[in-house]
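Missing here is one protein chain; the remaining ones are kept as they sit in the complex.
Which chain is which? They are A and B, in the order written, and residues in each are numbered from 1.
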Amino acid sequence: MLSIDQLATAVSRLAGGELSARVVGDGQRTIAGVATLEQAGAEHLSFLANPRYRRLAAVTRAGALVLAEADRAALFPGGSEASVLIVCESAYAWFAFAAQALAPQAAPAPGCAPSAVVHPGAQVDPSSSIGPMAVVEEGACIGPAAQVLAGCYVGRQVRIGESTRLNPGVRIYHGCRIGARCILHSGCVIGADGFGFAPFRGQWVKIPQTGAVLIGDDVEIGAGSTIDRGAIGDTVIEDGVKIDNLVQIGHNCRIGAHSAIAGCVGIAGSATIGRRCQLGGASMIQGHITIADDSIIAGATAITRDIRQAGFYTGIFPFMLNRQWERNAALLRHLDELRERLRRLEASVAAHGTDAKRTESDR
Amino acid sequence: MLSIDQLATAVSRLAGGELSARVVGDGQRTIAGVATLEQAGAEHLSFLANPRYRRLAAVTRAGALVLAEADRAALFPGGSEASVLIVCESAYAWFAFAAQALAPQAAPAPGCAPSAVVHPGAQVDPSSSIGPMAVVEEGACIGPAAQVLAGCYVGRQVRIGESTRLNPGVRIYHGCRIGARCILHSGCVIGADGFGFAPFRGQWVKIPQTGAVLIGDDVEIGAGSTIDRGAIGDTVIEDGVKIDNLVQIGHNCRIGAHSAIAGCVGIAGSATIGRRCQLGGASMIQGHITIADDSIIAGATAITRDIRQAGFYTGIFPFMLNRQWERNAALLRHLDELRERLRRLEASVAAHGTDAKRTESDR
Partner (left out) sequence: MLSIDQLATAVSRLAGGELSARVVGDGQRTIAGVATLEQAGAEHLSFLANPRYRRLAAVTRAGALVLAEADRAALFPGGSEASVLIVCESAYAWFAFAAQALAPQAAPAPGCAPSAVVHPGAQVDPSSSIGPMAVVEEGACIGPAAQVLAGCYVGRQVRIGESTRLNPGVRIYHGCRIGARCILHSGCVIGADGFGFAPFRGQWVKIPQTGAVLIGDDVEIGAGSTIDRGAIGDTVIEDGVKIDNLVQIGHNCRIGAHSAIAGCVGIAGSATIGRRCQLGGASMIQGHITIADDSIIAGATAITRDIRQAGFYTGIFPFMLNRQWERNAALLRHLDELRERLRRLEASVAAHGTDAKRTESDR
């Protein structure tokens, strides 16, 4: 429970003083949590970030509502009776910080669960928590206030930064480094061997994967995602990268700072993704290519060569009724023939047209 | 080992009395298990569900064979010497229930393994089993005859329904609810944070994910699949939904009852899938869209907008030899130009035709 004024102070602090807002109404009203426009009551904070939902905002019963000045002016020129208005140009970000301030803090008590197995040669900060069934190997280093929850595995020489949280069942192979304030979700695997084999007489010879995975600060990695260690040299995830569930990142990739990667994306080895890129769900990035900073890739799109210029790129086969698809898809195998027929026809018509003209002028 | 008559009784019970069959031959013959048409012997039950396999059914040595009346009439008008025939219009369903009746029951003994860590504030039904290395947190509730197998993690306030089975290494975050008779396979993760961030000055601000995951009864979830908790409000999987391996379901999705989702599917946040839908393997559903009840989506198809009417939808780029693809694929970037050239040509020919006509009438 925080008053709106307390919330505003908390948001400002979380945003590094860079996010100001104007409160219209009673700043002493208390807020217990967040809710959608439809479901919010007097104890809730809600938000309007997209003018499309103005209709819902007009009738919300939320105790407090964050919105931009233009939305306020359109909806509540004289203020709102139901809601205290928090007017902020980055309404969604303000809401996000406020939701953080309101979220219950569920950090486990510091210390090591009796069932955990921590190698005596590991360095575990006394302010960190090691959960039941967790295993921490020799030479690992667990930073202040870090959480290594139930059943996690932290390999030899792994470093876990301050306040980083490994949710239950995260596994980190030897030698990898995770920065500060990261969140890794259950089932993700950091530092498994990259997929590297040399062909030899019809078989595959394993190339030992001698690099590691280096993960910056403020990175989030979703459930079940896998990031492979480098073959020679490291796989690098820069600061602030956000990775959703079931994402695969191959050996020796580099993901630029503050990029966001949605679920089911696959990035093959040695790809370099720029900063602030956004990769849509189930997109696929071929190996050894480079994607420019600030590129946006649509979901389900395969990127098969370098992107040198930021832009919004798409490559999705449109869906249709199956019988319509049956009629159309097979033609894709013969587009070149269609074009060739068109060319011949153009030539023929052009020739004929010339003839026709000549005929006319002849007459 | 069950006699065919005993099997028929068991199937009828499992099917709620709604699945009758006619036995042609000796109902006292005993059956030990199921097998394919080719591999079955006298102790096996096999089935013919697709007329395409009649040829194999005609020569099977199965002790018992489930099939539809039309197949029986075609293959064994006078009965079969080798096989007792079980004639049923839903032959495949009859077979499925019979296989259930014949399958060995491997439920572990009730009780809690010594190595498990169960919080004293959890409610664990005495008829349930908690396997080695499992962790059950405060406030969790494990229902009658439920199985929480080796290395599972059950978070705070999670509810596990009657007779539900969590295979080794399932992880369920706090506050999620799983219904009765569900089966969750190893490595699946229920209730990890949804992928929700607000952009702010080139970085991403985390939006706390305050909802949960609610899973109905009789749901099966495959190995390694991930279902995220809601941002605000819950992610909902209705009764009878079947989900294959490595499926990702984003925050605030709702999957309608009795839908089936094949492997490698990704469903982005806030999508609503209707009832009895079938999503083919590796299909992808964009966020915030709605798919009508009874829709069928082909594998590898991306659904990028609402489907308002049930149907069979496909969007697959057909595969071809790479050199053929090289010739054709690039033309896709210029289909609009091809169409434009075609239009101009049509106009030109039409004009010429008119000229020609006029010329004729002039003459």
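One rule holds in what follows: a residue touches a chain if its C-beta (ideal position, glycine included) is under 8 Å from a C-beta of that chain, and two chains touch if they have at least 3 such contacts.
Quick caveat, the model's predicted, so the values are computed rather than measured.
The omitted chain makes contact with just one of the residues A:Gly240, A:Gly266 or A:Gly281: A:Gly266.
When the missing chain is restored to the complex, the residue among A:Ala70, A:Ala107 or A:Ile232 that touches it is A:Ile232.
Remark: the omitted chain is touched by one listed residue; of A:Asp125, A:Asp193, A:Asp294 or A:Asp336 this is A:Asp193. Touching the missing chain, out of B:Ala42, B:Ile296 or B:Leu345, is residue B:Leu345. Contacts to the hidden chain, counted on subunit B, fall at residues 15, 18-19, 33-36, 39, 49, 90, 92-93, 95-97, 99-100, 102-103, 106, 113, 115, 131-133, 150-151, 167-169, 183, 185-187, 218, 220, 222-224, 240, 242, 244-246, 258, 260, 262-264, 276, 281-282, 299-300, 316-323, 325-326, 329-330, 332-336, 338-339, 342, 345-346, 349, 352-353, 356.
Mapped onto subunit A, the interface with the missing chain covers residues 115, 117, 133, 135, 151, 153, 155-156, 169, 171, 173-174, 187, 189, 192-193, 195, 197-208, 210, 224-226, 228, 232-233, 246, 248, 250, 264, 266, 268, 282, 284, 286-287, 297-298, 301-304, 311-318, 320, 324, 327-328, 331-332, 335, 338, 341-342, 345, 348-349, 352, 355-356.
We adopt the following convention: only the chains that are shown with their structure count from here on.
Put simply, the C-alpha centre of subunit A and that of subunit B have 26 angstrom between them.
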